[in-house]
Every structure is written in structure tokens, then in C-alpha cells.
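Every protein chain of the complex appears in place save one, which is left out.
When the chains are written out, they are named A and B in that same order, and each has its own residue count from 1.
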Amino acid sequence: MRLLTERLGSRARDLWTDEDTVEIQVDGAANVEVLRTLRDDPDLEFFFLTDAGAVDYGIDAHFEVVYHLFSWKHPAWLRVRARVRRDDPRIPTVTDLWEGAMFHEREMYDMMGIVFEGNRDLRRIYMSPDYRSFPQRRDFVLPDDAADSAAAGVNPLERPETWDLERFRQAPGVTFPPSEFRPDAPAEGPPSGVQDGRTLADKSRPR
Amino acid sequence: MDTELLLGIGRFLLATTLLLLLTVPTAFVIIQMELKVIARMNLRLGPNRVGPGGLFQSTIHGFKVLAKEDTIPDQADNTTFTLAPWMVYMAAAMSMIVMPFAPGAIAADFSIGIVYFFAVIGLSVVGLLVAGWASYNKYSLLGGLRSAAQMVSYEIPLTLSVVGAVVLAGTLSFSELIGWQREHGWLFIWQPVGLVIFYIASLAEINRTPFDMIEADSELVAGPFTEYSGMRFGFFFFAEYVALFIMSGILISLFFGGWLAPWPFPAQLDGFAGTLWGILWFFLKTYIFVFVAVWLRATLPRVRVDQLMGMAWKVMLPIALVNLFITAIVVVVFDL
Partner (left out) sequence: MTTTERPQPIPDPIDLDRAEEARLRTAAGLSLSVTQRRGEYAGFEDIGLPDRPPQTEREAEVYTLDEGEMLLNMGPQHPSTHGVMRLVVKLRGEVIVDIDPVLGYLHRGIEKLCENATYTTVMTYVDPMDYLAVMHNEHAPAMAFEKLYGIEAPKRAEYIRALVVELERVASHGLMMGFLSLDMGGLTPILYAFINRDEVVDLLSAISGQRMLFNFFRIGGVNWDVNDEFLSRLGTWRSHVLKNIEMNEHLITDNEIFRGRTIGMGVLSGRDAIALGVSGPNLRASGVAFDVRKAHPYSIYRELEFDLITQESGDVYARYLQRIAEIKQSIHLIDQIIDRMPHGPVQAQVPGIVRPRPGRAYAAVESPRGLYSVYAISDGGPTPYRFRMRDPSFISLQALPKLMPGHLVADTMAVMASFDPVMGGVDK
């Protein structure tokens, strides 16, 4: 939509559209301004945030936080893709604009490890609060004894020789969001079941 | 020692034993009614395997309850935890001794039977409160407090609704009240408002739906009974149904003629046949009202606690008082 390029100027890049969706890409740090413009501008009026999700494009690439918006005035969904760096995944929160983004952001933090600055309640929502890893990342490895099971190897995830633990070990972890409430939080690291590139499979009993 | 006194004590002991023995089958029968009647109202079958047509289901429930493990929470107060079900059950059992089953078949025909009854039936509040507190559980505490509030509030409309009937009949004894009804017609014609208030308050008093929020199992699991298992829970469970039976029995004694038979039949016979006749009609009428209570349970949702309290104090109490005043005025004016 031409309106978008007008209103958003240089912050929106890579416009793409098909009959159903219009997509723009923005930089991570600018997402709040862009979304605010989209919501408040009287010609755009994208009042409803229908979805906020995260995509992991791989270990060497970046994250993306993808927002989908709806407006009465425009027939297509609007997709806003905000690029987030993988080694320091921080992005401002949109909970000031839509309170309903809270659970979305908590889920994105829980599953991907993206930290939303300014979010008042960035806790884990699905996993238990002391979980150390981010399950939906591409390099998520669950070090359990699946490798020793009789059915090991059916799924690539179960074959340890296919795991690239070198990259996993080198990927720095994400600390808990810095807040006054956890001044002495332990630094995030690889989960406790991985050591020296090997998983600590339990050999104490036959499987 | 007086032979009369000894005979009296012997008779009393026999009567109370019979009553206590009566409570358990009564509870079984009413529970069976609940299972099957509510099931049929819910368009389902209900238990139909244990015994012919599922008749023994509640009996087996009773025995199952005996066989369960008896757990007491770690930090619960053992003494009071144990005493609570006894208190509730004793309140129900003690109030049964004034129930007028048949002419001459009342365990203790006090001349102030009605006062005694309402005094004793309120003791179950203590049991529930103690159960809630002694369980060391927040759900139980909430349930116990709710129940105390509810039962205490509804005792007042309950007793006040009866005073109108008492004023009319001029007596506080059950058997004399029924005698008055034999001569002047059943009291529900004279005191329809009293009847309505009494019925609603009695349902609230015994924690039946729509007033059963203390055991609202969609909110508070089981209220003050949450931590009870096995026979302790069985006591509470039985006590509730026995109380339902008792309240229905008192209701019909006060308002529907007690042991008297309705119009085409002879109201009261003499001798042993009279006793049987009275018992028959008493149980028939009581079970009609028990059925109505079960019917209400199947149909109505639950009233919320604050709405319940509001209704007790703002609606039922004034109506009962007005009823009482009007009755008193009418009695004085017409010199009844």
C-alpha cells in the first residue's frame, strides 16, 4: 500500500504484497514507533493486533518478531516483520500499545529467548520458571537418554551424531531480564545435562 | 428407684437406639433417590448395575466409605478434626428425638419440642466451622466461614416463620400442634407465607442446592469437607441427608398435619393400628418433600454467597416478621 510508504517513510522496508497480505519489514528497535503509527494514524487505523510471533532463522542468522495487524479500512492483513539480532535479542515491548501482547511476548521470551524491554511481566509462560533453555530455537537440544533408547535414531533429533554441539556450546546464553528483582541471578548457560559437547546420558541401567 | 423412671429411661434408650438405627437407612434411601432421580432428570440412567435396577448403589457407597483410608492432614488439629463430624451428626441425631412420627411414637414429647428442635439443629454450625478451621486448608477455611455465615443467618427467618404457626396453635409441643391441626385444618392454609419462608430457610439451613455453596464443588472442591476421607466424610455426608429428612419431617409436622391423613381418609386411628397409620402418612409426606428438594437440586444453579446473605437479611427476615405481626393481630382480634 502506498500509504504505508508515505506514512512510515524509511522505517518500512521491503514492501511485499499478495492478494491477502501486505508485509513490511522494520528494524527491531523501531517496532514500537512503527506500530504506533499504524495504530493511531487515521487513514491506517490498524486497531487490532491479531498475532505476534517469533521466527528463528537459524544459528547464524537473526530472529524475527512478526506482528499481524487488522484494520477496517484495508482489506488485507498487515504483517510487520521486525528483525532482532540473535546474539543480543532485545526489542522494545508493545504492551503499551496493546495490553494483549503481554502473553504473546511472554511466549516469545519463553520459547525463543527474545527479551522485551519494558515488559512488566517477562516470565516464562509454558515452561517451568527455572527452565534454562529456549525450546523453539533452531539449536535447541534436549539432552536426555533418547540416544540410548531402542528407538533412537528415528528422528534426527534423536541421533547425537547429527547434533552440532560445537555451535550450541558457543552460542551465548541470554540472561534473565535485568531488574531490581533479580540482582544476583545466575547467568544463563547451556542446560545442565550437556558437558564437553557430550550429553550426560544415564548409563546406570540398561535401556 | 421408681419403676416409672426406669421404664421411662428404658423407653427413651430404646427409642434413641431405634432413631439412630433409622438414620443410616434413611440416608441410604435418600442418596439412592438423588442418584436415580437426578439422573433421570438429567436424561441419563443413573446407576443400574448394583442390585436390581441399581437399588443397592447407595448402600455400597456407605460400605465403601467405611473401607477408605482415613487421612488426617499433617498439621491439622487432630482432636477437633475428629470431633467435627461427630458434632454435625449429633446435631442431626439429637433433633430427631422430637420428630412426631405417629401419635405416641415420639421419642421425647417435650412440651417445648419446637424450641428444643430449633435450638439443637443449630449445633451443626459449630461442627462445620470446626471442620473448616481444623483442616489447615484455605479451601476448608473459606467453606467453613461461608457455612457459618449462611446457617446462622438463616436460622432467624427459620424460627420466625414458625412462630406464626405457634401463635395460632397456642402450643410449642409437636403433638399438640398436630392435634390443633386435626381440629382446625392443616396449617399451610393458615400460614402460607410462613410455609414458604420456612421451606426456603430450611433448604438454606441444611445446605441444599440452591444454597449449597459451602460444598460448591466447582469453586471450593468440597468446602469444609475437603480434607475428610473415609468414614469421617461419611458422617458429614450422612448428616446432610439425615438433616434433609428431619427438616422435611418437621416441615410437614408444622404445616401439613404431621401424621394425619388427608381428607378422604380417617385422620387418626387408635392403638397400634393408629401408630402404623401415622407412621405411614408421616413417611409418605416427608418423602414427597425430600423428592422436591432433590428435584430442586437437579434443576437450579447455586446462589452466590452475598446474594444469599442479602436475601436472608433483607427479604426473608422482614417478611417473616410481618407475617408474625399479622398473625398475632389476627389471633388477638378474633380471639382464636
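In this section, a residue touches a chain if its C-beta (ideal position, glycine included) is under 8 Å from a C-beta of that chain, and two chains touch if they have at least 3 such contacts.
Computed from a predicted model, the values in this text were never measured in an experiment.
The chain not shown here is in contact, across the full complex, with A, B. Although one chain is not drawn, the whole complex shows that of B:I30, B:V303 or B:A320 it is B:V303 that touches it.
Note on the undisplayed chain: of the listed residues B:P210, B:G230 or B:G274, the one touching it is B:P210. Think of the hidden chain as still there; on chain B it touches residues 38, 41-44, 138-139, 142, 146, 209-210, 212-213, 216-221, 297-307. Although one chain is not shown, part of chain A still touches it, namely residues 18, 20-21, 23, 47-51, 53-56, 66, 68, 70, 72, 75-77, 79, 98-104, 107, 111, 119-130, 135-136, 140, 155-157, 176-177, 179, 181-182, 186, 192.
Basically, only the chains that are shown with their structure count from here on.
Between chain A and chain B, the centres computed from C-alpha atoms are 61 Å apart.
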